[in-house]
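Heads up, one of the protein chains got dropped from this complex, but the rest are sitting where they should.
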Amino acid sequence: MDKRVTDADAALKGLKDGMTLMVGGFGLCGIPENLIAALARSGVKDLTCISNNAGVDDFGLGLLLKSKQIKKMIASYVGENAEFERQMLSGELEVDLVPQGNLAERCRAGGAGIPAFFTPAGYGTEVAEGKETREFDGKMYVMERWLRADYSLVKAWKGDTNGNLVYNRTARNFNPLMAMAGTITIAEVEHLVEPGEIDPDHVHTPGIFVHRIFQGKNYEKRIEQRTVRQRA
Amino acid sequence: MDKRVTDADAALKGLKDGMTLMVGGFGLCGIPENLIAALARSGVKDLTCISNNAGVDDFGLGLLLKSKQIKKMIASYVGENAEFERQMLSGELEVDLVPQGNLAERCRAGGAGIPAFFTPAGYGTEVAEGKETREFDGKMYVMERWLRADYSLVKAWKGDTNGNLVYNRTARNFNPLMAMAGTITIAEVEHLVEPGEIDPDHVHTPGIFVHRIFQGKNYEKRIEQRTVRQRA
Amino acid sequence: MALDKNQIAKRIARELQDGYYVNLGIGIPTLVANHIPPDITVTLQSENGLLGMGPFPFEGEEDADLINAGKQTVTLLPGSAIFDSATSFAMIRAQKVNLTVLGAMEVSDNGDIASWKIPGKMVKGMGGAMDLVASAQNIIVCMMHTNKHGDSKLLKKCSLPLTGVGCVKRIITDLGMFEVTPEGFKLTERAPGVSVEEIQKKTEGRLVVPDDVKEMVI
Partner (left out) sequence: MALDKNQIAKRIARELQDGYYVNLGIGIPTLVANHIPPDITVTLQSENGLLGMGPFPFEGEEDADLINAGKQTVTLLPGSAIFDSATSFAMIRAQKVNLTVLGAMEVSDNGDIASWKIPGKMVKGMGGAMDLVASAQNIIVCMMHTNKHGDSKLLKKCSLPLTGVGCVKRIITDLGMFEVTPEGFKLTERAPGVSVEEIQKKTEGRLVVPDDVKEMVI
């Protein structure tokens, strides 16, 4: 099953105003740069975006915030983005802040057909307000629901035309989980290869989860905190 | 953190009568042969074993059934083992049959700190009797609890002394999930290597889940259904 | 004349569509793989953790570490993927598998299926069947129309412990093909040479027979 499409713009076919998207990445690490740029070009709006972070002011999801294409953001940490904070505090942007582990597990649950599960994170805090809580083996837990997306946009290092994906280092992060949870999952990869070029044991995301794939270009891969040590 | 022990017998230190064990493998594929043999030698008894299958009469967990070391078996399919069927029908052996996907997810939940989750499998059948059921988005689900083990015995193809594991082909199956869910997880590997010899991106089970590791020997790797095709 | 196992498998294969991911159960369903139309791409999923299952290995090339859910030695195709059992059932529950084909002991006219247990007699376990039937968006059951005593296996109500409730969409037996509808088993095709009367006689559950029931083309 050849799932390749020509580019990011073609990959977004069918994506409409008001849809829910998952966008992979942790900070600016492992984000689908080409797809985010194409989203900005497309002008699609009123999006609900599920992503661990919201990019920075001029890169990543920050681009879509600046152009006011995002109506609601579901994320765990947004401290790197001043425009985000402004829109949230002014009420322009709906925000649902979710503990990072709960966010990851809720995406996986969406891709695993598990509609709800119990987690200790957030118990006794405002993120548990209005949610069912329960004791198991002497400890309190909160029931959380799965998250699913109309489109999941992920970035991998390598992929084959069947949709099998391999990630590089910590650019993996949320990408495999979000890939599982999309009704349509689009993968952009740095290297698109033929079936057989990836060892089946090394596949991180089996192709069944991926619906469209293309080789991205001009990766900027911006570093947020460049920390180095001196050579002795 | 060097987690290597000398052999299977040393690895089982602390394993006592009445404990709950998880044992990896699907059929005879990917079972910890050395650890099962050591269990048989040890004479430890009244075990509760969680494993997808129960081996065959003279191999795999069948060895421990024959010697009556297993008090209770939690499995999804036991059709390959006549002694098992005899002990179950006679009431000598307690048996809890669990849908395979629920079994896998319950092991993962145990290793992921998720005490309970909802699953569609088994709804309306006898495996859901006495369990909470609930509707989510128009579909019925059953609440299932995590499974955890005092000891998890797994088999990998390669492992390093930090406990990082890599599995080979479909010998992976339940092993990574059970590795997560053991209070003590013991891994036997065909190739024990030094830290640095496994690419961090290729690790299937991160070492944090593994407490003891050793290189097994004399692998029999028996095939249950040898199916072949003729050369043209 | 009633269909043989290969003919059943061949008919099921015609339900496959290009791009489908398919899980084939043990027995007759496995034979479906031999009849996939050459002009479409179908990817086989095996619930022990394999996507892109290939044919049996050549003699001498069997790998004990590479089996399917029936514990048979198999091979990998280019572009296949290996994963653990939790991920395997994740893709099943999330309905990424487009079609599940499996056997049964009994099916009822509301779509219930019994396939895993004969109390006091046979207790092999359900394996992945309960997960598959509770999750699949499209399920085809294939089985003999009657048991060895000649009793119908298409029932008003299953007598054996259930594998799943209201989940079966379509059934193929040696006598014909049936859709599960609110009115019961709807006969859509009859096996070549098999009469509607014979099917009526051998079906205990509610049977809906449209005016014109075509003979199956194998």
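Read from first to last, the chains carry the letters A, B and C; within each, the first residue is number 1.
The rule we apply is simple: contacts are C-beta pairs under 8 Å (C-beta built on N, C-alpha and C of every residue); 3 or more make two chains touch, one makes a residue touch a chain.
A quick note: this is a predicted structure, and the numbers were derived from the prediction, not measured.
A.B. asks: List the displayed chains that the omitted chain touches in the full complex.
C.D. replies: So, taking every chain into account, the missing one touches A, B.
A.B. asks: Have a look at A:Asn102, A:Asn164 or A:Thr185 and name the one touching the chain we're not showing.
C.D. replies: In the full complex, the listed residue that touches the missing chain is A:Asn102.
A.B. asks: For chain B, which positions touch the chain that isn't shown here?
C.D. replies: 1, 108, 110-114, 160-162, 164, 180-181, 194-196, 198, 200-201, 203, 206-209
A.B. asks: Considering the entire assembly, which residues of chain A contact the chain that has been omitted?
C.D. replies: 26-30, 52, 75-80, 85, 88-89, 95, 97, 99-105, 107-108, 119-127, 157, 167-177, 204, 221-231
We adopt the following convention: only the chains that are shown with their structure count from here on.
A.B. asks: Could you work out which chain's C-alpha centre is the most distant one from the centre of chain A?
C.D. replies: The most remote chain is C.
A.B. asks: Using mean C-alpha positions as chain centres, tell me how far chain A is from chain C in Å, no decimals.
C.D. replies: Taking the average C-alpha coordinate of chain A and of chain C, the gap between them is 36 Å.
A.B. asks: If you average the CA atoms of chain A and of chain B, how many Å lie between those two points?
C.D. replies: Roughly 32 Å separates the two chain centres.
A.B. asks: Please work out the Cα centroid separation of chain B and chain C, and write it as a whole number of Å.
C.D. replies: For chain B versus chain C, the centre distance works out to 28 Å.
A.B. asks: Counting only residues that touch at least 2 other chains, which ones in chain B make the list?
C.D. replies: Residue numbers touching two or more other chains: 105, 119-120, 167-169, 172.
A.B. asks: Which residue numbers or ranges of chain C touch two or more of the other chains?
C.D. replies: Expected reply: 76, 82-83, 86, 89, 92-93, 135.
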